[in-house]
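Here the complex is missing a single protein chain, while all its other protein chains stay put.
We call the chains A, B and C, going by the order they appear; numbering starts again at 1 in every chain.
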Amino acid sequence: MIKRNQLIIGNKSFKDITDDICAPVERFPSKGWVGLFLGAKTLLIFYIFVLGMVLANGMGLLGVNHPVAWGTMIITFVFWIGIGHAGTLISAILFLFRQKWRTSVARTAEAMTVFAVMTAGLFPLLHTGRPWLDFWLFPYPNQRGPLWVNFRSPLLWDVFAVSTYATVSMVFWYIGLVPDFATIKDRAKNKVRRMVYGALSLGWKGTARNWSHYEMLYLLLAGLSAPLVLSVHTIVSFDFSVAGLPGWHTTIFPPYFVAGAIFSGFAMVITLMTLVRIGFPQFKDYITIDHMEVMNKIIMTTGMMVGYAYASEFFVAWYSGNPYERYAFLNRAGVPGTSGDYAWSYWIMVTCNVIIPQLFWFKWARRNIPTMFIVSIFVNIGMWFERFVITVTSLHNDFLPSNWGNYAWSFWDGAVLFGSFGMFLTLFLLYLRLVPAISIAEIKPVLDVGKDKKGGH
Amino acid sequence: MSDTHSHHDHDHDEQELAAKKAARPKIEHDNKFWLSLDQYQQNPEFKKLAETEFLSSPLKEEDDSANEGWARREFLKLMGASLAMATAGCIRRPVEKIIPYNKQPEEVVLGVPNFYTTTYFDGSEAIGVLVKTREGRPLKIEGNPSHPISQGGTTARAQASLLGLYDPDRLRAPKKNLFNEKRSNKDGIGISWDDMDKNISEQLKKGAVVVLTGALTSPATRSVVSEFGQAFGAEHVAWEPFTHEEIREGQKSCYGDDLVPGYRFDRAQMIVSLDADFLGAWLTPATFTKQFSKTRKDLGKMSRLVMFDSSYSLTGANADIRVRIKPSQQLDVAMGLAHEIVVNKGRSSYAGNSNAKSVLSAFAGTAKKLGIEEELFKRIADDLWENKGQSLVVAGGLQTLTADAVELQIAVNFLNSILENDGKTVEGRSGNSSLKSSNKELLALIKNMEQGKVKTLIIHRTNPMYALSSSAGFAEAIKKVEMVITTSERDDEVAQAAHYVAPDNHPMETWSDAEVTAGVFGLQQPTIRPMYDTRSFQLSLMTWAFLANKGPKRLLAYETFFDYLKNYWKEEIHPKQGRGQSFDDFWNQALQEGFVGESVNSSARSFRAEALNQVKKSKDKTGYELVLYPTIQLGDGSNNNIAWLHELPDPVTKVCWDNYVCVSLATSQKLKIKNGSVVQLTVNNKKIDLPVHIQPGLHDEVLAVAIGYGRTHVGRVGNGVGQNSYELASVSNGNLVYSGQETQVTVLNKTYKLAQTQEHHSMEGRQIVVEATLKDYEKKKEHIIHRHPIWSIWSGHAYNGNKWAMAVDLNSCTGCSACVVACQAENNIPVVGKKYVMQGREMHWIRIDRYYTGTPENPSAVFQPLMCQHCDNAPCETVCPVLATVHTDDGLNAMVYNRCVGTRYCSNNCPYKVRRFNWFNYVKKIEKPLHLALNPEVTVRMRGVMEKCTFCVQRIKEAKNEARIDSRPLKDGDIKTACQTACPAEAIVFGDMNDSESRVSKMFKHERSYALLEEWNAAPSVRYLAKIRNNGKESASSDPESKGGHS
Amino acid sequence: MARGIGGIAAIFLEEHAVLEAARKTKSEGFTKFDAISPYPIHGMEEACDIKRSWIPYVTFVTGTIGLVSGLLLTWWTSAVSWPINVGGKPFFSLPAFIPIIFELTILFAALSSVGALFYACGLPKIDPPVIDPDLTSHKFAIFVPENDTGYDVAKLERMFKDLGAVEVKKVAEY
Partner (left out) sequence: MQHRHDVRNFGGMVFIILFAAFSVLTTGCKFQPGWGYNKGYSPEQPIPFDHSIHVSKHNIQCQYCHNQVERSTHSNIPALSTCMNCHMQVKTDSPHIQKLRDAYDKGASVEWVKVHMLPDFVRFNHAAHLKKGVNCQTCHGAIETMSRVTQNADLSMGWCINCHRQPENNAPLNCTTCHY
């Protein structure tokens, strides 16, 4: 078997590992962190104000209109949900594939997932005309007959999929955290911390019997999350593909969306990991350049998958002979003879998602932190525009030319989009401070992987 | 909106009379406003309310977020609200009160509407209408189907006039203006009727009185005015922008009768219109559309309409053959046709007439000169001749008011005479002799005023301060008049210059009558007690005469104009029209039917050959020519404060909330201007800046501008919307010239965004509006439509009982947009204002799509009314998560507002995009008393709720219940949707598909019928009948076999 | 909370040492003893003679329950309780209901599995006794409760020392 690099460098002992990983939680926050946090928090407060305004005045504040009745909120919802896929993917699917390198990034990736899903989850709720009635989307016994819900509507599937996904991924994440909380509790110097983390650790003891149940459960959750994570973005893609609009009504959407989700998810992991490595230098020994490289490879692969999807969409549109479908795609690309009002967004998307990731063919690019950081940012942008292209271009020119129109982008659209980052980052920064960012219990078994004396377990 | 709340006394003849007798001498204007009980009791709190009541307007609305303080309040309120919502299930509702009538008016059944016949008059057309009232509240205007002239047809403006009644900017009491010597200031104060009447009657005694009114179609009013004239030696001058004087003069010099003849498009097989927009805004569009559509239903003998169009008029859009010209060419075309017939073909009795020939000879080879396809021109002339006796040539309207307007009329009359149309399609005697307004008389009056010959000027229902170009000098002249009195219902431009404003009642509040055409009289009866302290114009005149104690007995004898009117009918109308009925029967019948009499038949009149000599060939002009034209929305601009009309997009340009200058494509390229770039028009030294709208199909030397905009004192809605292009009219040798004036264009470095509800104008080769030439249709029959093989994997639900459906005949629809306003009135559809129309948020449930076909230089237009298609496989229903839109067992696509959470998924998934979303809480912006116009049968939608056409489900219910109560089955035609009743062309038919005998199911089986986006298999319950163009050509622009649905 | 049970515990520093110790303890005939480690140690199950976890059965059963209840929910509400014609589709449109059914299956299975873990490990525990705080960091331990067959402090202490325990201590309660 080919010799592989160590997963953890710097000849750590178990104690070192514990110390390193617990450090951010136990030490006083660095200036950098505080700065970032204040920034994020301000953005979050702004976000809350913006959402309040939208709630108070109505969706009319945003650019949504007739015919483009879905806009920034849905786009950004899909964007965050997409990002929220990498975590579970890494922790579940890679776990099933016994990919040991996952251990150092799994925890943070999962955290990212949870926070991304939280951020995303707000949008479908808030983008309705009367958000205070959203509870009508749940089938609960009522005094109206009772009147139930329409299980045929993809939006209802969304409700079930997203809430299930949120719950399960959160549980999955928490279960992974339990032993580490116990560790922190036992290391705790002051009473409060001991109490808090004691409660969080649920009184975990780490006896062999517990571990055997624990590992079994972890395996099960991984097994359940794997199809779940695939189903979620499949169902999100149904929101579009089940509708009849040209450019939406395509069978390729589920795989295409899932690929896109993994793509954007890993990009976001890279973005965050580079930051974590800067913020907590000791993590460089755990989140090594090798880890980054692996993920960059995944980014490039999924990037090309997405590119393939773009291409096949065009082919199918042409091959179908459906004039509406054909027009929709020619219009996306801005072919002369179409309105092509949104061609710019289409080409931004293609550039960011298909062309730029090709850099990763080169090893230096895969292993160069600044490069991969920039690329990952581009991918994030590109993936937001992918959803923009899908949502807006299909709606703005559909069947009857008489009601063709454009999206009326307003200040509030931008505010909602950027504000959502405030929410995400605030949560993420808090996470870095309060929770061991790498799984202490999971990383120890892979300590020896790649070490010369023995080839791991 | 529990209806048991309304509790005013209902307006009823006997009661009203009794009340008036009691209230004498303060007659029609008692202080009992009935807006609400509080106000009724003069409650001070209400007074405070009333003062603060008209603050915000949806139209002037700025982005609410701008005001943060407000936002915070609003935000907290919302927080509270949502909390309340969350627990709403578990708290008692607020206490509501029921205030029953004091005395039950026996004709009022709560919740059951009453219909009153009356007449709507807009200055040119008197339409017989039914006013639907509930608990004494006018709610809707319908055409009166039994009316002999308008036959149930209405116009957009007639439909919208309801809103004028509830206009918050109406004057609520008489006013007095205190002027300085120069009359430069304006300082209005309130004044009591009594004081005002005293002062005025004193002033009147000085004599030199002039009564300036609009065209008075009401015989009784005319008699009041003339008797008032006898009293004070007052001269009566009638003027309004659309004088139709040119027609009368033309008639006079050709036949010697000074009237506007009756045109009978229903008898015409070949129609040639020279800029007469008779389907849009010329003369009596509702009636004409009715007549015209009759000749388009039976394709066996379908009429042909040829339009020589200098603007892109609605008539031009409906023409089988449209020829673009500029105003200075109108005369050439008319005479050219005559030349073609008389000289070239040597036809008609004038073939031998040397004089005629010599006059005509000047117009030889017109077609070539005007660059009109000569073959076409010849064929038009031939068609006219071949259909002689049943062809019709018309010209008129502002577009034809050039220097040689009268010559044009003479030429047209000449054509009609040689074609033996006079007496057949042109009826001299059945014309409307009441349209007597005159530019010349007005200009003469202005001279007198300048010379101080006028001491007192009484102005009624006309607005020279706005609608008359300032070059006529009215504004200066009026300052020379000792006392100016106006009866304006609002503080308008005239009221600015008047000493006294004696506000007139709204037509719906007051008695009157109308001479619809010679021999047909209509009654106008009030449908509501005057809302404010106003008084009818006629009663004002009577009162002043009464107080001065001058004038014939009849003028002084009556306390109310109603008495006068009734007596007038007894003396003048009953003897002629009575047919031996007792007067009371006659009167009641008139009230019930809304009219009496029938139009007199007329025979051919002899044409005075010498008239032809007046026609001179004017030298050919080059350079840009101005075209001023009225729009179907605003007409002459008198109802400019009605938001419905401003938001109603122009049927051709699809622009709303503005006027603009239309230029042809070539011109725009020449001037390097785009839609919305601002240009300055200069017409003899008068300048006006207007945004550009590029209008395909215009003559390259035409600059077309709509009049009726740019009012300064009409009210919060209309003020400052668009530019007043009346200014561009100019006075030349004692008459007003509107169109055909030389115009300079300067491109300004500015842009101004126009609100356009349809921005894409080609069908992209999709089968949307199926159009075929008559020839093609006769050859191909049903194959003009490309059918798709459609199959489904399951049988679908069965519809037993009723299955509601609608058929729209695109061949009849003229795009007149009456249905749009009718729908808006019926269904409480909010107006959103220009800002939000630009963001694509207009709310119309039925919209009229307009597509251009053919070349961009001279495209023809097709119209397609589009409302919810009520698909059996409704895509919107499948995707609604909360079952807010579902299918009913009678085939309706139900929209349940109170269940809707507003995901807007349904709108996305609707291939027709007919759903509308309440982006803001528009209903909160409805200003009192406009809320009285809300239809209690239709739920008012709140913010965040989707809405759309419901097939007027409330009317379905109403009809069903009536049938149930009378225990009879529902028959076809019992249910008529709002758009259907409004349509003057009878293009819309609603009914039960399961009843194989119903009109709609017959139309569904028609070979021209097709469903929009059939291949999409949403299985709509609306089907369209293909448009047929009788242009004598084969394979028209959109041949479905080559383009439809494919490409 | 009530007191746990006392016993003896040996602390080790090496993974293989504690594995060794576990095997020895088992061979000595102890049954109730348990091994404590900061992370799951492969082979510890056999070493301590722990049966395969029974949680998967819970997962399967509850998963099935989720599936069936999803099916029933969608079918009963849309086809029985109040059938409504939505977009001309059949009242019971099974294909459209599959996503719901699937998600419910997963949800039920996942949550109940976690519940099962809590049950199996008796979580949550409030402030359980700790033998050595480093046991969740880098140390390993074997704990033999005093009620185990043939429990003999001296004997065990000797045995663990031989096995290389860095420390052997009596635990009041665990």
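The working rule: contacts are C-beta pairs under 8 Å (C-beta built on N, C-alpha and C of every residue); 3 or more make two chains touch, one makes a residue touch a chain.
These numbers were taken from a predicted model, which means no experiment stands behind them.
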item: Candidate in contact with the missing chain, chosen from A:Q99, A:N142 or A:S320; value: A:N142
item: Residue of B:L591, B:V896 or B:L970 in touch with the missing chain, whole complex considered; value: B:V896
item: Touch list for subunit B against the chain that is not drawn; value: 1-4, 7, 37, 41, 88-93, 95-104, 109-112, 886, 888-890, 892, 894, 896-899, 938-940, 950, 953-954, 957, 961, 964-965, 967
item: Residues from subunit A at the interface with the omitted partner, ascending; value: 138, 140-147
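Assume only the chains that are shown with their structure count from here on.
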item: Chain pair with the higher count of C-beta pairs in contact (A-B, B-C); value: A-B
item: Distance from subunit C to subunit A - Cα centre to Cα centre, in angstrom; value: 30
item: Centre-of-Cα separation between subunit B and subunit A, whole angstrom; value: 57
item: In subunit A, residues with contacts to at least two other chains; value: 147-150, 152, 156
item: Residue numbers of subunit B (touch at least two other chains); value: 875, 877-878, 880, 883
item: In the complex with subunit B, residue positions of subunit C that touch it; value: 84-90
item: Contacting residues of subunit A [partner subunit C, same complex]; value: 13-15, 17-18, 139, 145-152, 156-157, 160-161, 164, 167-168, 171-172, 175, 179, 182-183, 185-187, 198-199, 202-217, 220-221, 224-225, 227-228, 231, 235, 238, 440-442, 444-445, 457
item: Interfacial residue positions of subunit B with respect to subunit C in the complex; value: 794, 796-797, 871-878, 880, 883, 886-889, 1019
